[in-house]
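Quick one: the structure is below, and I'll ask about it shortly.
Here the complex is missing one protein chain, while the rest keep their positions.
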Amino acid sequence: MTEDTPRAMHDLGGVAKFMCEAVDVEPHELTDFDREVDAIRGILGAKQVMSVDELRRCIEAIPEADYHRMSYYQRWIRSITDNLLRKGIITEAELRMAMEA
Amino acid sequence: MNILETPSDKLLAGIRTLLAVKGIATADEVAERIRITDSASPARGAAMVARAWTEPAFRELMLRDGTAAAESMGVPMRGLPPLGVLENTDETHHLVVCTLCSCYPRAVLGYPPFWFKSAAYRARAVRDPRGLLVDFGTSIPAEMKLEVVDSTADYRWMVLPVRPAGTEGWSAEQLAGLVREGDMIGVTIPKGP
Partner (left out) sequence: MQGASMKLKPGTTVQVKLDWPETRGPCHIRTPHYLRGHTGVVVRHLGDYPNPEDLAFDRPAPVLPLYHVRFPLAGLWPDAKGDDTILVELYGSWLEAA
């Protein structure tokens, strides 16, 4: 069954280790970080710089332990960065400089 | 170190700077986008539900073409995924999940809530949906069929709940006040007076 299949880590339907985990149904307010990352994703999609499918693909490329440790929008900014680097829209050197500034 | 492992705040600062410098996303554009996204909330979906409960022709349109129904109420849908609407009845209850990521009818409900994006919700919804609903304080009668909708592809799905008993003669505005976010995903059921 599930546990024997070579599923990808984001493919969570029915995964046994979460079956006994309670759902946190409490509201969680979004942070400024969350909203900004969400907006950047929206702009990159609208301007056809990066599709939602590309966003998902690079989220799926995050190592499993990191994926479950990171917040939702932390995964997004990581995927956005990964995509922009892969597509040559930004370079690693540029990014390092921008992050140091 | 792999640059992708940089702390997220720092990554965002770098990306923000570079996108502005390259003219891809300026600070003003980001602020405008946040404003637009923040303006979508479950109130939009609730208004659609209430109208469907009071206008048979709108209900029919909403079930046939959710995108057109949303647009007819002033919700901007251009460039967004098509909206599909699934109707709960006395025989069938729908529950929406996205097991692969977190596809959510954002145009009509706003940002997806925390629980919708959680691993526990995504894992349990397709395997033990009735057990999952207990976490939300919801119980579906054994004789009622439960249909789980795994939102895997191009559509975004919302649920048209059953109109609560005891609301005969209510206005659409009054009815909309009963409808919560979770009712339109199927984790809860609107309660009457």
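First chain written, first letter: the chains are A and B, and each begins at residue 1.
Please note the rule applied: a contact is a pair of C-beta atoms (placed from the backbone, for glycine too) under 8 Å apart; a residue touches a chain by one contact, two chains touch by 3 or more.
In this text the structure is predicted, and so the values were computed from the model without any measurement.
Engineer: I'd like to know which visible chains would be in contact with the absent chain if the whole complex were considered.
Structural biologist: A, B
Engineer: Would you indicate which residue among B:Leu100, B:Ala119, B:Met158 or B:Ile189 is in contact with the undisplayed chain?
Structural biologist: Of the listed residues, the one touching the omitted chain is B:Leu100.
Engineer: Looking at the whole complex, which of B:Pro42, B:Pro129 or B:Pro190 touches the chain that is not displayed?
Structural biologist: Answer from the full complex: B:Pro129 touches the omitted chain.
Engineer: Can you name the residues of chain A that touch the chain not displayed here?
Structural biologist: Interface with the chain not displayed, on the chain A side: 1-2, 5-8, 11, 13-14, 51, 53-54, 56-57, 60-61, 87.
Engineer: Could you list which residues of chain B touch the chain missing from the display?
Structural biologist: Given the touch definition above, chain B has residues 82, 84, 86, 99-100, 126-130, 142, 145-155 touching the missing chain.
Here, only the chains that are shown with their structure count from here on.
Engineer: How far is the middle of chain A from the middle of chain B, if each middle is the mean of its Cα atoms, in Å?
Structural biologist: 20
Engineer: Name, in rising order, each residue of chain A that touches chain B in their complex.
Structural biologist: Residues in contact with chain B: 10-15, 17-19, 21-28, 30, 33, 35-40, 42-44, 46-47, 49, 56, 59, 66, 68, 70-74, 77-78, 80-82, 84-85, 89-90, 92, 94-96, 98-99, 101.
Engineer: Using the touch definition from the top, list the residues of chain B that touch chain A in their complex.
Structural biologist: 3-6, 8-19, 21-22, 24-25, 29-31, 33-34, 37-38, 79, 97, 99-102, 111, 113-115, 117-128, 132, 135-136, 150
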